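One chain of protein is taken out of this complex; the other chains stay put.
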Amino acid sequence: MADRPVLTGTRRALGGFRPSGALAGVVPFFAYTTVFLLIPTIVVVVGAFVDGSGRPTLDNIAALGGSTSSFLPALQHSLVLSVVTAVTGAVIGAVLAYAVSTARPDGMLKRFVTALCGVLAQFGGVALAFAFMATFSLQGFLTVWLTNLGIDTGSSLWLYQWDKGLMLVYLYFQIPLMLIVFLPAVEGIKPQWREATETLGGTTWTYWRRVAGPILMPSFIGATLLLFTNAFSAYATAAALISQASPIVPLQIGGTFTSEVILGQENVGKAMAMAMVVVVALVMWLYAWLDKRASRWLVR
Amino acid sequence: MTATPSPAASARGTEVRLTDLTRVYAGSVRALDGFTLHMAPGEFVALLGPSGCGKTTALRLLAGLEDADGGTIEVGGKDVTSVPTNKRDMGMVFQAYSLFPHMTARQNVEFGLELRRQDKATRHQRAAEMLDLVGLSKQADRFAHQMSGGQQQRVALARALAIEPQVLLLDEPLSALDAKVRSQLRDEIRRIQLEVGTTTLFVTHDQEEALAVADRVGVMNAGRLEQLASPAELYKNPATPFVAEFVGLTNRLRCTVSGGVATVLGGSVPLLAGSAGDGPAVVLIRPEGVEISTAPAGSGSVAGASASVVSASFLGASGKIVARLDASAGGGGELVSVQVDNTDVTAYAPGDRVILSPRGDAALAVAVS
Partner (left out) sequence: MSTRHTERRKRAALRWGVIGLTLLFFFIPLYGMLEFTTRDLISGGRTGRVWTTLVDVGQVTDRYPALAEGFLASLALALFTVVVMLLLLVPTMTWVRLRLPGLTRTVEFICLLPLTVPAIVLVVGLTPIYAWVSYLLGEGTVWLGLAYVILVLPYAYRSLDAGLRAIDVKTLSEAARSLGASWLRVMWQIVLPNLRTAVLSASFLSVALVLGEFTIANLFSRKNLQVAMYELGKSDGQLSVAVGLASLVFAFVVLFAMSFVGRKEKS
């Protein structure tokens, strides 16, 4: 049922396909995206499987798993970091989105929170790392303030560790991103659904468990997966915060740009990049699968 | 309040008493102001009024979706004023979009029964009955977005009736539908209501709808009930100018009142109780209360006011002529709508000279302010 419009659309396109002037209108777009999006993607995928002189090889991939390689631990860190901040961020962000949605639709509060979240979610990068250093480093105001109160916060080195400080900073852009992507779904909830539940004899708990919960679940899962890829791909904040080591994959890939390349491993960066693409593609596939299963009832 | 009232009890219907209800919004707006309504068991009452008149508020108070600031609500002899919505046993149909989008039609109908812990077989059977009642047996497994607006409202009705509610509440259930579906569903709602015998409160801003289905119609204005009467009574003997103007299309014509009779269009009209006293006034005459005839050639002295036709429209079952009164010493120039038989429409063309006169049905006159 839901697929029908797609099918007819495709059929119409094929039926109406004539090498006419109409197609010339979209050539610039396809040319541009081919050069700057499709070819780079192909470069990564192909590059992962060739050596410095262009001969096919599996060495790049093998190098990732080698005992001297720090890639596997970094991948593990990246995955844990992304899962934890995606789930935590999604839960907190969803509650925030619900709270904001109950405010006046055109009110200042909502505009304010949405704009703020837009900035923190998409603009932050280096500035966010600075913000956390200014707050939590040894000289940071919160550290100083807590010390004055007699609370010892330790060495402040925690701020630069991937599973402590970095997680906290990531939450700082994951929660706002959740608000941005989840708010439309929450606002799509009709007040009639709650009232209908009540008149039919349901409690608030019934409403959340049987009506609002199931209706929001597909959007929630989708948003959580988006948060995962967002954290998994993030580079700027981590690069600005952690300068001593490369505990996560994006930093390792960045490292291949600046460090001396070991002979024969020119394309290891591409292999790492491809590993990232594979992870993201898996998540997207998972999303598509869940979406198809869980949302037969969605309007398409 | 038993969870599952016996069919016999619900077939007889429940008595409803709303007494002196008051509801104040945002500190000062009185949405309801001393609203009193008594519904007999099994009765179908329509609340009619312009938007903001408080009709929806009255319905929501009865449903328990809002709290009254004063007054009492009695259902079946019990005071339910402070009983929460989910314990009131009210079946409600909303304006639109009230079906749960993630459930099929059948699951929607079964939802209320599930909350009443009825077993699966009973639920299935009852849902099938209800969907059959609204004529949607074949669409049982469809989701809301796979159904038309009219079908969605039928499912909503089935869902509301499935729980055998004490009272059926209809909150402008037809207003989002197009004209044809609307009148079909309207008649069907009445049929079903008569069949199940549930006391029903129907809120609408469409007078035709209200007059067509209800046993009694309450016309509301500014949070108060202006008149509560049978459709015919309401139409023929409006109690207030507001009712006269809101119910049915009305011509407002200048007249002179003396001794309970208004002189207008060269004839006289008996006045209803509550009309203005002697002096200049405005009389409210319905299109079917005006007679029209072609003006005789020459200057024959026919009783009536001369006018010229502005438009003649064919409306299906009837026809409508709009004519402009000739300017005279008393003013004139007003537009008058006249209802005619559909076969007579072609007898009049724009520009034709006509004579208008009152048929003599009683009307309401208002003092000129």
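Labels for the chains are A and B, by order of writing; each one numbers its residues from 1.
Please note the rule applied: contacts are C-beta pairs under 8 Å (C-beta built on N, C-alpha and C of every residue); 3 or more make two chains touch, one makes a residue touch a chain.
All values reported here derive from a predicted model rather than from experimental measurement.
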| item | value |
| --- | --- |
| Which residue of A:50, A:84 or A:131 touches the chain not shown here | A:131 |
| Absent-chain interface as seen on chain B, which is shown | 66-68, 81-82, 84 |
| Those residues of chain A which, in the complete complex, touch the missing chain | 6, 9-10, 12-14, 16-17, 22-23, 25-26, 28-30, 32-33, 35-37, 39-44, 47, 92, 95-96, 98-100, 102-103, 106, 109, 111-116, 118-120, 122-128, 130-136, 139-142, 172, 175-176, 226, 229, 232-233, 235-236, 239-240, 250, 253-254, 257, 269-270, 273, 276-277, 280-281, 284 |
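The rule is short, and it goes like this: only the chains that are shown with their structure count from here on.
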| item | value |
| --- | --- |
| Whole-Å separation of chain centres (CA-atom averages), chain A against chain B | 54 |
| Interface residues, chain B side, partner chain A - complex | 63-65, 84-92, 94-98, 100-103, 111-112, 115-116, 143-146, 156, 159-160, 163, 169 |
| Chain A - residues contacting chain B, complex | 1, 190, 192-193, 195-203, 206, 210-211, 214-215, 296-299 |
